[in-house]
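All protein chains but one are shown at their positions in the complex.
Now for subunit A:
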Amino acid sequence: MSRQMGDSHRRFLQTMMANGIVDEQGARTLYQYCCETHNTQHAPDKLDDFIDAINSNLQPMFMQIRKGMSEDNGHQFYALVNMTETVVTRMSSDYADNELELFRKTMDLIVVSENGTASSTDVLNSADTLTTKKLKKSETEHLLNRLVHDKWLCENRGEYTLSTRCIIEMEPYIRAMYQEQIKVCHICHNIAFQCQICENSTCGIKIHNPCVARYFKGRAEPRCPACEDFWPHEIPEVRRPQSQSRR
């Protein structure tokens, strides 16, 4: 049953629609701002409840505000996602057929890779194998920039990864399409792209970098949570969400 929405919910939703994704800290301050703007009660610990009310109304439209973790820094994010494939989606209106095909090929490369990245060289090479309409090198580069700008991909020194928003939105699709290749984090059980892998060949579990940081924090000798073998990778530091500067 859908719950009653007020203007504070609608303003929150409009901001989510304009941005696609907002980090947890941003969502908290936005929640407060929306409540203050419309003189409704604001309870700092009720953000998820507030979002549930919006979601109960979005459900008939196959849309949802979903929470997920960034593989980069381990922070929580909220993304507005589209759960349907039967109707027009955001992407199909913004990208041509061959551009979507290249995006899918990039996703293929990222999913089968060890470390959840695809190099720009590999993406450019796969542009030659498009079946719809070939893309020139410059067109592919331009498209990659657009995909980064629209927050579907992230780029770091010529290496492309799936953005947090893309992973949150595409998770059901990726799970269905790549059943065999998919890797799941041993700690949080969500899909893992950028992760560390246990080097014991009979074990081989994967853990997100931020989950590694949290799990091994304060442990003298890191051991694999599954097979107890020594964990040979460098343990990253836990990255705290930047608290708002108060001056």
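The rule is simple: contacts are C-beta pairs under 8 Å (C-beta built on N, C-alpha and C of every residue); 3 or more make two chains touch, one makes a residue touch a chain; residues count from 1.
Throughout what follows, contacts and distances are computed from a predicted model.
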- Which listed name, "Geranylgeranyl transferase type-2 subunit beta", "MAGE domain-containing protein", "NEDD8-activating enzyme E1 regulatory subunit" or "tRNA-splicing endonuclease subunit Sen15 domain-containing protein", is the one UniProt assigns to the chain that has been left out? "MAGE domain-containing protein"
- Message: For the chain left out of this view, which of A:F50, A:F77 or A:Y95 touches it?
- Response: A:Y95
- Message: Just checking the interface: what residues of subunit A touch the absent partner chain?
- Response: 5, 7, 10-11, 13-15, 17-19, 22, 26, 29-30, 32-33, 36-37, 54, 57-58, 60-62, 82, 84-93, 95-97, 100, 104, 173
